[in-house]
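Heads up, one of the protein chains got dropped from this complex, but the rest are sitting where they should.
Each chain gets a letter, A and B, in the order it is written, and its residues are counted from 1.
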Amino acid sequence: MNINRRNMIRASVKMAVAGTLGLQASRVMASPEDTAKALAAFAGDATPTAGTITLTAPEIAENGNTVPISISVDSPMTEDSYVESVTILAEDNPNPEVVTFHFTPASGVARASTRMRLAKTQNVIAVAKMNDGSVFTDTRNVKVTIGGCGG
Amino acid sequence: MAAKPRVKVPKKASAGYIITIKTLVTHKMESGQRKDKEGNVIPRKIINKFTCEFNGNVVFTCDIDPAVSANPYLEFSAKVMESGTFKFIWLDDDGTTIETTKDIEVS
Partner (left out) sequence: MHRVFEKTNVALTSLLLVAIVGTANAGGPVDEKLIIDGELEMITRTAAPEGHPLDEVISGWHYRTPETRALEADSFQNPGMLGVELGEEYWNKVEGTEGKSCASCHNDAASSMVGVGASYPKWHAPTSRPINVELQINQCRVNNMGAEEYAFDKSGQKPLTAYIKHQSYGKPVKLDLEEGDMKAWWEKGKELYYKRTGQLNLSCASCHEKNNGKYIRADHLSQGNVNGFPTYRLKQAGLISTHNRFRGCIRDTRAEFPKAFSDELMALELYVTWRGTGLSVETPGVRQ
């Protein structure tokens, strides 16, 4: 991973975070600072690099109440080298934190799935932290369509 | 009355094999963001932590925030080397736990 690419990714993470500013219509949303803070709390000083982790999420969620997501990290899972944890953040939810998975070498593979709530259309960010402190990230935009009919 | 937690673990596996575990538990996951008819905030009450152990050793844990959907679903993996028992623990905000176990035969 060369420096240029790292910087680019750092910029794009910042942009993604800042992008919510323009949309901030309601006070129940997390602020971009909240997301940045949550990211820093998880990743420390490390700059997240794109790749290695894959986040799977629907392009369109029929209802923001139940959005299936999965993560998978391409990494060995040995005592020497393994994925410690993966956190999921949702930029435009009331609070950005969603869930943090903690793996061990006994996990065999760093894969996990759950279902989450999304207040509106937004970016979902997955961040993986390896036992050597390196950090990787992936982002998906999920469009939330909330049906207004039929109760 | 509440349903028992649902856990899916293969009954048998070969040593060194990575199995998939699925869990589903009944819980409202009251986010603390909703209001009742009178406009009062309904207090947060969620499952905030999940732990999976195998023969007493931690395999996978998970910190859960209110953004996880009601009736939380968790799917993850485990590498099994020997026969034994998986233990699953869901921790509620109120301090109570939901627990269940599943045995696996490894050859």
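The definition used in the following text is that a residue touches a chain if its C-beta (ideal position, glycine included) is under 8 Å from a C-beta of that chain, and two chains touch if they have at least 3 such contacts.
Everything numeric here is computed off the predicted structure, so don't read it as measured data.
Within the entire complex, contacts from the absent chain reach the displayed chains A, B. The residue from A:G44, A:P58 or A:P76 that touches the chain not shown here is A:P58. What subunit B contributes to its contact with the hidden chain is residues 1-4, 6, 8, 22, 24-26, 28, 69-71, 73.
In the full complex, subunit A touches the hidden chain at residues 58, 60-63, 65-68, 145-151.
Here is the rule we go by: only the chains that are shown with their structure count from here on.
Remark: subunit A and subunit B have CA centroids separated by 21 Å (rounded to whole angstrom).
Only residues 18-19, 31, 33, 54, 57-70, 72-79 of subunit B touch subunit A when the two sit together in their complex. Residues 28, 65-67, 70, 77, 90, 93-95, 97-109, 111-118 of subunit A are the ones that touch subunit B when the two sit in their complex.
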